[in-house]
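For chain A:
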Amino acid sequence: MGADIFEISINIIKILVIFLLMVQIVPLLVWVERRGSAFIQNRFGPNRVGPLGLTQLLADAVKFLFKEEFVPSKGKKFLFYAAPVIALVPGALAFASIPLSAPILVDAFEMFGKSWGPYRFAFQGFEMGVGIVFVLGISSLGAYALLMAGWASNNKYSMYGALRACAQMISYELALGLALVGILLIYGTFDFAEMVAYQEGPLSFFFMGKEVIVPFLPNWGIFYQPLGAVLLFCAMFAETNRTPFDLPEAEAELVAGYHTEYGGLKMLMFYIGEYGHMLVASALMATFYFGGYNLPFISTEAVNAFFAGFGFSATKASIVTAFALHVVLFTKILLFLWVFIWVRWTLPRFRYDQLMDLGWKTMLPWALANTIITAALVLLMRTEWL
Partner candidate 1 sequence: MSPTIFYSLSIVLVVFSLLVVLCKNPLHSALFLALAMIDLAFIFFELKAPFIAAVQLMVYAGAVMVMFVMVLMLFDLKEDEESAFSGNPVINVFKFLSAGLLCWAISSKLFSYGDVAGLGAGKEFDIKALGTTLYTKYIFAFEALGLLLLLIAVGAVALSRTKGGTHDS
Partner candidate 2 sequence: MEKTLLSILLLTPVIGFLINGIRFRSKNIKVAGSIGTGAALISFICSVALFFKVKAAPDHMVLVKFFDWINIGSLNIAAEFLVDPISSIMILIITGVGTLIHLFSIGYMDHDERPAKYFSYLNFFLFNMLVLVLASSLPLMFVGWEGVGLCSYLLIGFWFTDKEKAAAGMKAFITNRIGDAGFLLGMFMLFYTFGTLSFGELNEMMPAIPEIGWAGPVTLACLFLFIGATGKSAQIPLYVWLPDAMAGPTPVSALIHAATMVTAGIYMIVRMSPVFMVAPNVMMVIATIGGLTAVLAAAVGLTQWDIKKVLAYSTVSQLGYMFLAVGTGAFIPGFFHLMTHAFFKALMFLGAGSIIHAMHHEQDMRKMGGLKKKMPITYWTFMFGWLAIIGMPPFAGFFSKDEILWLAWASPLGSKWLWALGMIGAAMTAFYMTRLMCLVFWGEETRSDHKVKESGLTMTFPLMVLGFLSATAGFLGIPHVISAVLPGHPPNILGDWLGHTVVHLDIHGSAITEWLLMGWSVTVAGASALLAYYCYIKKITFVDKFTEQFKPLHQLVEKKYLVDELYQAKIITPLIGVSKILWSDIDVSFVDKCTHLLSRFAVSCGKGFRSFQNGNMQTYAFYMLLGSAVTLFYIMTGMGK
């Protein structure tokens, strides 16, 4: 953390901005989801309020705000209120630890009659060496919100929904973690920024001590770990409780699962939590397997040099680069979010035992196999045999 006022204030602003970013993307997503589902189902969707129905979101927000406050009798009031708030936390914290763009480098400058040293601001809430482990740790806390909501509602459907969600999250966390091990073996780091740096340039790797370059492919994780990527993506669906794994809120069986008793703003917060989870999942996919904030083939330095070519100062070039690359990452993230929505309106729901079987008997063994094979291949790649 920063030592002087300037740095501390920038950091606070940064965290706030990133949190707001996450919150503000939700209305957009809701719109995309509704229009998208309508498109998929050959309907119109919301199209009355504003151009393309864009301001429908505002109307919705107003509706949420003015709904009746409601606490079930015999419910645990404190936990009932706490649950939606806690639902926001893991997503926000996890999202804050993912680098959203290249760091901004600020040269030394004069302000208020004092000189401020050169700074380096990472475009992420907080930098952590253990990056991905922290993200996994934090996102596993998401289960508490659901459990608390389910239990505090004093409603059988809520309870079942919560238990299902929880069991599902715990089960798929294993497959998720193991699916990640393969790519971590290849990158040799937990740090997101280092991972992104690894994926610069064209596909190049060492095989039996010799360098192999494939010039027509970017150096993305997906080409090293296709199976890992697929497994991770599936596990992410289960983690976020999205179709086809949205058993905890299966309407036909459980009314609305753990948020049966919730309405208004509290309900909205659960939504934000869910979309936050999706956002984190998409960001992780992009960072791990699709080059993070980098453009394919083009390194951060090259972008920086490109902007510096317009006559910007070093600081300004760095800032412009960071924002440009931020747009790149968000394009990727939005693509994945679209896949989330697309899948939701395409695939049917699993049965609960099928879900558990898939997690434990299919994905876990495949992830294990992937880990072992990757370990062997990494050895093969790094060792000079001849």
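The rule is simple: contacts are C-beta pairs under 8 Å (C-beta built on N, C-alpha and C of every residue); 3 or more make two chains touch, one makes a residue touch a chain; residues count from 1.
Regarding candidate selection, all candidates are chains of the complex that A comes from, given by their letters.
Because the structure is predicted, anything quoted here is derived from the model rather than measured.
Comparing candidates 1 or 2 against chain A, the one that touches it in this complex is 1.
For chain A in complex with candidate 1, the residues that touch the partner chain are 79, 128-130, 133-134, 136-138, 140-141, 143-144, 147-148, 150-151, 159, 162-163, 166-167, 169-170, 173, 188, 190, 353, 357.
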